[in-house]
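With one protein chain held back, the other chains of the complex are shown just where they sit.
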């Protein structure tokens, strides 16, 4: 077991474990935030695993998750806009904490990959991940105002 | 059937299942061993046909007939959904009111849509080289189109999504898979046998004989099927209203 896999295990146990707890209990507004943060923690873990197993093609998993994870949160934000409108969930502290995990992991795996096309792909995944995470949080905290039934 | 009898039935059935599972689990090879008779043969067959991703070789070459079955299941399931969720005589369509979307969310959706579509196509195209393939890429590509509904407006989605065209695409892709199989038959070997095309250079986009063709057919089929399926669901959820029931 190398350091990369150990780091992934720590993020999984701490970050993703906390989001599993958050999504399983509590009011709806807490659950949607946990669902959003799950992507934000799982994607860096996948990048670390790809590096730990020394399989660059596993980065595709992180790429797909960085793209579709925030889309999943947008689904909830859009179709639950009625329920969330009264008391929009805004958890900017947690969002930026999760973004910081991504911002720490991506440069680390980039340095390990060295300047190459693989590094460009990793940076691309990082931008998608952090951008998507922040926009999904914005969508949850009132991204769909005047929720009509459309 | 009384409640008590049903509980007994579940308990007896569950106990039997648990016993069988335990017996089976005790006979399994140890976790993570290095003796893989099937895996070794599959890898050998895959490499001999210049397919870098062994899973793609198993799906589209060694067990291409199984994949045809799976593809047909998806095809039939989408047809079934279409029949169940069609607009009935006592329902009418109402134009949904547009939803206001915060500007960063709208921009993000419109920016990510082409990226996700391209990623879907990339996953399909590299199916024989890296993890992924027709199914995964097709779902990603089809999902990406629906960012128009999430980030913009239902009517914007309807403009880029003529459902009839996707229904045709679904059928054409399924037929393309069968036709590729029949072509091998005409070429003098078995149905869906990978003997038709040269195997190409290992680890390039054109390697693997018919694997990329079948992969592309499945990608198109899945993308079209998911779009049609979601169109039916969206119709019901957003547009179709029940008549003022009498």
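For clarity, chains are labelled A and B in written order, and residue numbers in each chain start from 1.
Assume a contact is a pair of C-beta atoms (placed from the backbone, for glycine too) under 8 Å apart; a residue touches a chain by one contact, two chains touch by 3 or more.
Everything below uses one rule, namely that contacts and distances are computed from a predicted model.
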Among "MrpA C-terminal/MbhD domain-containing protein", "Glutathione ABC transporter permease", "Putative MnhB-related membrane protein" or "High-affinity branched-chain amino acid transport ATP-binding protein", UniProt-listed name of the chain not shown: "MrpA C-terminal/MbhD domain-containing protein"
Residue among B:55, B:156 or B:193 touching the omitted chain: B:55
Absent chain, residues of subunit B that touch it: 32, 53, 55-56, 123, 131-133, 135-137, 139-140, 142-143, 146, 226, 229-230, 233-234, 236-238, 241-242
Residue ranges of subunit A at the interface with the undisplayed chain: 1, 5-6, 8-9, 12-13, 16-17, 19-21, 23-24, 28, 31-32, 34-35, 38-39, 42, 45-46, 49, 53, 55, 57-58, 60-61, 64-65, 68-69, 71-72, 75-76, 79-80, 83, 149
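Rule of thumb we're sticking to: only the chains that are shown with their structure count from here on.
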Computed distance of Cα centres, subunit B from subunit A, in Å: 24
Residues of subunit B that touch subunit A when the two form their complex: 96-102, 104-105, 108-109, 112, 115-116, 119, 123, 129-132, 136, 140, 143-144, 147, 149-151, 153-154, 238
Subunit A to subunit B touching residues, read off their complex: 57-58, 60-61, 63-64, 67-68, 70-71, 74-75, 77-78, 81, 128, 131-132, 135, 138-139, 142-150
